[in-house]
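One chain of protein is taken out of this complex; the other chains stay put.
Up next, chain A:
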Amino acid sequence: MSSNRAARLGEEIWKTRIDKVSAELVTLTYGTIVAQLCKDFDNDYIEVNKQLDRMGYNIGLRLIEDFLAKSNTMKRCSNFRETAEMIAKVGFKIFLNITPMVTNWTNDNKQFSLVFEENPLADFVELPDDGRAQDELWFSNIFCGVLRGALEMVQMQVEAHFISDILRGNDTTEMRVSLIRYIDDELPPEDD
């Protein structure tokens, strides 16, 4: 599916088939979750990143079904580039009404970056000024888990992590996604 078609599809689904909620509700709920995690783990931000990723993973495992049902595209993406377009222009569009930019491909077409110009999760947020959060916490890390979980359910094992975040004072918010392998259909273990 070409980039433009993906964009149109995302737009159309967003307009017709999606229930909308207040952006502040999402922002405040997510912010509270992260702040509470920080409290629960005594500001061990590395652990908070892990927890966010795990929560995202569990969301992704189920969200993919919703995504496929809403987008009605029961056709496999023919390559990883197409997958990236679908994620950015349809997936993020219909669930968050944002379209991150797909860019920085490696030559083997297995790694790309998503650059977020806006991020509804991070509105109003200022990271704690304890000197560590700015270097350790990836506030929106739940996205990484969501992608990992969702793609795993459609036979793609990926690795995703943030490499920069406006909240940390970087110029952009950028997530790096790499394809590790396509998961082959595995036969169930034979029972003897």
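Rule of thumb we're sticking to: a residue touches a chain if its C-beta (ideal position, glycine included) is under 8 Å from a C-beta of that chain, and two chains touch if they have at least 3 such contacts; residues count from 1.
The rule we apply is simple: contacts and distances are computed from a predicted model.
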Note to self: Tell me the UniProt protein name of the chain this structure doesn't show, selecting from "Trafficking protein particle complex subunit 2", "Probable electron transfer flavoprotein subunit beta", "Cell cycle checkpoint protein RAD17" or "Transcription factor Tfb4".
What the structure shows: "Trafficking protein particle complex subunit 2"
Notebook entry, point to check: Which residue from A:L9, A:L127, A:V158 or A:M175 sits in contact with the chain not drawn here?
Noted result: A:L127
Next item on the list: By the contact definition given up top, give the residues of chain A that touch the hidden chain.
Entry: 28, 31-32, 34-35, 38, 123-129
